[in-house]
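Below is one structure; the comments refer to it alone.
With one protein chain held back, the other chains of the complex are shown just where they sit.
Now for chain A:
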Amino acid sequence: MDMKNMRENMGWLYYQYLLITGIYVLEPWEQSIFNTLLFTMVAMVIYTSYVFVPIHVRLALEFCMISPITYGHFFAINVLVITG
């Protein structure tokens, strides 16, 4: 029953996606083209963020003189000293 409900829900969500982006009116092969393009772009965004966002975050933190990654133990001891 749960699988059936889930499937119905996913069907409804796909229908909403078709209506909101407006591809409900297109023919099935055009919908496939649009879905492929969208999926490709989303996949590229996810891949890029997976590869590059940690590097950028680390560089930004180092720029701000906070780098808990290499000097993490010093940072933690300083915090303990200040609070304790």
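Everything that follows uses one rule, which is that a residue touches a chain if its C-beta (ideal position, glycine included) is under 8 Å from a C-beta of that chain, and two chains touch if they have at least 3 such contacts; residues count from 1.
Note that in this section contacts and distances are computed from a predicted model.
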| item | value |
| --- | --- |
| Chain left out of the displayed complex - its UniProt protein name, from "Enoyl reductase (ER) domain-containing protein", "Ribosome biogenesis regulatory protein", "Trafficking protein particle complex subunit" or "serine C-palmitoyltransferase" | "serine C-palmitoyltransferase" |
| Selected from A:20, A:51, A:65 or A:80 as touching the chain missing from the view | A:20 |
| On chain A, residues whose C-beta touches the chain left out of the figure | 12, 16, 18-27, 30, 34 |
